[in-house]
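Dumping the structure here so I can ask a few things about it.
Omission of a single protein chain aside, the complex is shown with its protein chains in their original locations.
Here is subunit A:
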């Protein structure tokens, strides 16, 4: 089971986070506890040069014993998966690769800015790969297929909305995100 996925940049700013196993901390709200975990994860991975192995063990107490951080560092971003012992160590590394490739295809040469401005789209892509901590699909073709289909559906439903809203709304700049 995957307990959480965190994408954090070189400065420790979270770009995407998904907590499949919720984290709690006495005296803090769920959001604060999540931020603490993100910070901890960043501190752990950031001090490791790229020459080190991509595994970190038992460093996040909130996710319980036996949680392993498996991460990859691409340019300015760390993709960190927190997993338990039932996930394959090398398999998850491949999965991160698949995820990043899917992002790259969807955003055309993905960069950090894409993740910043379209965090919801990243979530939609991720939802096709991992669902509530269970690996759902690893085949990049299937992943892209469903992501693109949904984007079309998204756009179609919006254009119907545009008709309903009339021209005035349509001309408003930036109001309707243009799917890529």
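To be clear about the criterion, a residue touches a chain if its C-beta (ideal position, glycine included) is under 8 Å from a C-beta of that chain, and two chains touch if they have at least 3 such contacts; residues count from 1.
As a working rule, contacts and distances are computed from a predicted model.
Asker: If you look up the hidden chain in UniProt, what protein name do you find among "AP-3 complex subunit delta", "V-type proton ATPase subunit F", "Exoribonuclease phosphorolytic domain-containing protein" or "Mss4-like protein"?
Answerer: Going by its UniProt entry, the chain not pictured is "AP-3 complex subunit delta".
Asker: Looking at A:111, A:144 or A:158, which makes contact with the chain not pictured?
Answerer: Within the whole complex, the residue contacting the unshown chain is A:158.
Asker: Name every residue on subunit A in touch with the hidden partner chain.
Answerer: 1, 14, 16-18, 20, 22, 29-32, 34-35, 48-49, 51-57, 86, 88-91, 93-94, 116-117, 119-120, 123-124, 127, 131-139, 142, 146, 149-150, 153-158, 160-161, 164-165, 169, 172, 174-175, 177
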